[in-house]
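Every protein chain except one is present and positioned as in the full complex.
For chain A:
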Amino acid sequence: MELVGGAPVRTRLRPAPLIGTLAAVGACWGALVLVVTASGQHEGSTGIAFSAAVGGGYLVAGVIAAYRRPEVPAVRIGLLMVLIGIGWFAEDVQISVDPVVHTVGLLLRSASAGFLVHLLLAYPDGVLRTGVDRVLTAVSYTAVFVLIPVSTLSFDTLIPNLLLVWPSPYGVVARAVDGVQFVIGAAVTAVLVRRWVTSSRPARRVLAPLFAVGLFGGSTSVLDALLGTEISWHHDVLVGMTRAAMLALPLAFLSGVWRVRLGRTSVANLLARMPGSPPGRLRALLAQALGDPSLQVGYHRPEHGDYVDADGRPVPLDRAFTPVDRGGRRVAVLVHDPALQDDHHVLLAVASAAALELDNQRLAAEVRAQLAEVKASRARIVAAGDEQRRRVERDLHDGAQQRLVTAALTLRLARQRLVAGADAELDELLRRSAGSLEEALAELRELARGIHPSVLSDLGLKPALRALAARSPQPVELVEADLPDLSELVAATAYYVAAESVTNALKHASADHIRIEVDVRDSALRLAVVDDGTGGADPARGTGLTGLRDRVSAVDGVLTVRGEPGTGTSVIALLPLERP
């Protein structure tokens, strides 16, 4: 099999189907035992149904567990459940009235207990974490599969025990075995109590159902062992309670499996609620989905190689953490309770859901930053263009204009030197040169004004608009309010909007009357140019209005052009006075 766009899946031994097969074999084995021992059951007892329910419960729960958590070592939980089921049926073999079968059954009469101890200690991740756990498990297995079979040699039962070689007086050996079972039970109980006490909240959430049942069954069996296993009312009650616990134990495990389902639901909730959440809320959602209030989200800072939270504080990786990667890039880490690692699947699902959102947030932030940079760069380009125009105007003023003025004056001095009437032709040449110079100066002055009106930088927007109005061949009315100090960029933008609009009104709209309004509204400079011309200005056509719109956008302003044919045109620019 090959995943789309992924690496080929490695073929490897899959434990879950093997465990399923083992459970099927166990089921056959159980059926066989129940059939073979049916004749030995107490009459009217519900023994067969109970045995089938408990054993079958373990087999089914084990298979479900194996399929839910098919990875090593968690899959061992499923395996142990199945082995308990098989062991459970094996314990019933002794019920057979056939001496041979009965004797074999005696050897296996506590088969499930060893697996049960192992399961309790290895739950939920299938690993025996401490030396105590391992020793206790080993002792338990030894007791079940060595001590008890050996004790069979002195175990006297109603149905002939073919291995009985030394019937112990007063059942001493049986009591010794009970004692060993008691010690093991107490030790397991102690370990579980200690584990509960030292566990964090998420870990307890995992342990709770199994521990409740385990402790209940453990206490009843300890009590039973203390009170003696002879036939008595309390033995019946305690055995019944122990058996109820045994029956409930696979159910408790199934509730653990159910809890994993809950985890998946919470991942679905997370996916539904996460998009668009602010970073702080995102952390809360992730903490909720994982049941770990202490969860921290560390955003990756590749340039520093470390992680920070939403407020920029460093997040140390001093606890268990799960990296959140997307597209081969580290996005963040989830720093969480180590117990969450037991729920590897939920953790991975949450991490990949978080990767999606965190990466989206990162991309959104990147886009925002880029947009801000583009805006700033556009404003810089416009400002640089203005500066360039100012410089050209200044260079013309101090350079070419100055030289031409000087040349004209020098020419005049030359003409003065010429004795009147001495050389009429030369005088005429000089006169014509002076005339050309004068025209050149006038043209140069207009050119310089078009490039950048000096009055704008010398005196500001209002005098520049007044000068603009005064130069117009058609009446231009200027309605001006008090203005605050304007940045060069805003003043120049307002001026060019006015100049271009007045030019358009005269050139294209044949306006007779033009009104320029300039005032401040809602901390924005408002510049309006209204004419009574033919209207029909089309911003999409021609570069004049487009250029103005770009200029206005560069200072985060808005340009509105209205004008149906016949109604005149109004051009309104709103320019924010303070840049956001």
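The rule we apply is simple: a contact is a pair of C-beta atoms (placed from the backbone, for glycine too) under 8 Å apart; a residue touches a chain by one contact, two chains touch by 3 or more; residues count from 1.
In this section, contacts and distances are computed from a predicted model.
**Q** Any idea which of "DNA-binding response regulator", "NADH-quinone oxidoreductase subunit NuoI", "ABC transporter permease" or "Long-chain fatty acid--CoA ligase" UniProt assigns to the chain that's been left out?
**A** "DNA-binding response regulator"
**Q** From the listed residues A:21, A:232, A:370 or A:402, report the one that touches the chain absent from this view.
**A** A:402
**Q** Can you say which of A:236, A:423 or A:477 touches the chain missing from this structure?
**A** A:477
**Q** Among A:206, A:246, A:469 or A:499, which residue is in contact with the omitted chain in the full complex?
**A** Residue touching the chain left out of view: A:469.
**Q** For the chain that's not shown, point to the residue among A:458, A:485, A:522 or A:578 touching it.
**A** A:458
**Q** What does the interface between chain A and the hidden chain look like in terms of residue numbers?
**A** With respect to the unshown chain, the touching residues of chain A are 394, 397-398, 401-402, 405-406, 408-413, 416, 434, 437-438, 441-442, 445, 448-449, 454-455, 458-459, 463, 466-467, 469-473, 475-477.
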